[in-house]
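All protein chains of the complex are present and in place, except for one that has been dropped.
After this line comes subunit A, so read on.
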Amino acid sequence: MLKAVILIGGPQKGTRFRPLSLDTPKPLFPIAGLPLIQHHIAACVKLEECKEILIIGSYTTTHMTQFVTDMQKEYHVIIRYLQEFTALGTGGGLYHFRDQVRAGNPSAFFLLNGDVCADFPLKELWTFHDERPNALVTIMGTEATRQQSIHYGCMVSEASTKAVTHYVEKPNSYVSTLINCGVYVCSLQVFHTMAEAFQKKQDGYYSASGQNGSHPGYMSWEQDVLAPLAGTNKLFAMQVNNWWSQVKTAGSTIYANRHYLELNRQKQIDPPCQILPDVFLHPTAVIDSTAVIGPNVSIGAGVIVKAGVRIKESIILNNATINEHALVMYSIIGQDVSVGEWSRVEGTPSDPDPDKPFAKMDNQPLFNTDGRLNPSITILGAGVVVPGETILLNSIVLPHKLLTRSFKHEIIL
């Protein structure tokens, strides 16, 4: 028997995902028609041995209950949300709920960061781990460019055994192009290692009389667990070349959407209008036959797309209305937004450099060093109204704003 743990963090994390996270918790933001972490769940249930999925985070249960209920209905495995009493870090939450993970004595458990997107090769990862009896943790690794690698956990592995000999989280200088994907298989014995790490943290906390700030239960999985395990022949890395990306900024969702659509490609039966694949259309969306949609578009429930509308490289959230002749590209249209007729909502794609092998999303900050807005996708928060015949270019509009004119390169509060 296997289990899976998905770490989703809490509302104080994911601020770079604003304004999208103002309405929907980031783990539930729909990508290719499914909440971000449903892709994780779908990958886990593909393994028959996986009997339980535990979601750990510090979002209140009210945010998660509906989702968990929906998932229970859709997939016939046990799915539970375990709420941390406070944000305990990537390791602290897992350690706190260790008994829940150990219950039923699974052979191992998968550990998945909620903010990654991938073609999760969980079966290969499990086989790889299973073949190495002394492995406590196997990390899914991938290659990055030299410049970008320092933004990730960097690993050096032994060529033949794949044992990780060195691990450093977000180094200041170049260490290795092999990076941690935030996808792991762990043996239950890892909790012994975590107990030692926890004890060490406690000692530090009390000797400093609680003066070092963070909660005594706080623990970083990467820094407090993985880094010390490197060089002990208990930590391994399986390098994959499958597609993988983090979802940090709102801009990265368009890129993730494209890949998830491609992975989950289904033949569109009886399309309502001209479709340029890949496109996800929710069955309750109402699409005029003269619209042209795609590539890389996800359209949510209750969305209305009127005559002569063009949508590409965009995510349209539930119950938005796109009026006649409007064009939407490289944008995210929030729930209940209305885009007026003949309007143009356009962003700038922020995909990884296609000419650089192994390049990842840059996840640029909102502003560049001159204090100007970096060109990014255009994002309309929930309930925004865009009047007819206007243009919104590379702009971010916070929820419930009624615009009265065109905007370019602006954040509209």
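Following the convention adopted for this analysis, a residue touches a chain if its C-beta (ideal position, glycine included) is under 8 Å from a C-beta of that chain, and two chains touch if they have at least 3 such contacts; residues count from 1.
As a working rule, contacts and distances are computed from a predicted model.
Undergrad: Just to verify: the chain that's not displayed, which of "KIF-binding protein", "mannose-1-phosphate guanylyltransferase", "Beta-Casp domain-containing protein" or "Proteasome assembly chaperone 4" does UniProt list as its protein name?
TA: When "KIF-binding protein", "mannose-1-phosphate guanylyltransferase", "Beta-Casp domain-containing protein" or "Proteasome assembly chaperone 4" are compared with UniProt, the left-out chain turns out to be "mannose-1-phosphate guanylyltransferase".
Undergrad: Could you tell me which of A:78, A:103 or A:307 touches the chain that is not displayed?
TA: Of the listed residues, the one touching the omitted chain is A:307.
Undergrad: For the chain that's not shown, point to the residue among A:329, A:386 or A:403 touching it.
TA: The single option touching the absent chain is A:329.
Undergrad: Pick out which of A:124, A:158 or A:389 touches the chain that's been left out of the picture.
TA: A:389
Undergrad: Name every residue on subunit A in touch with the hidden partner chain.
TA: Considering the whole complex, subunit A reaches the absent chain at 290, 307-308, 310, 312, 324-325, 327, 329, 342, 344, 346, 389, 391, 393, 408.
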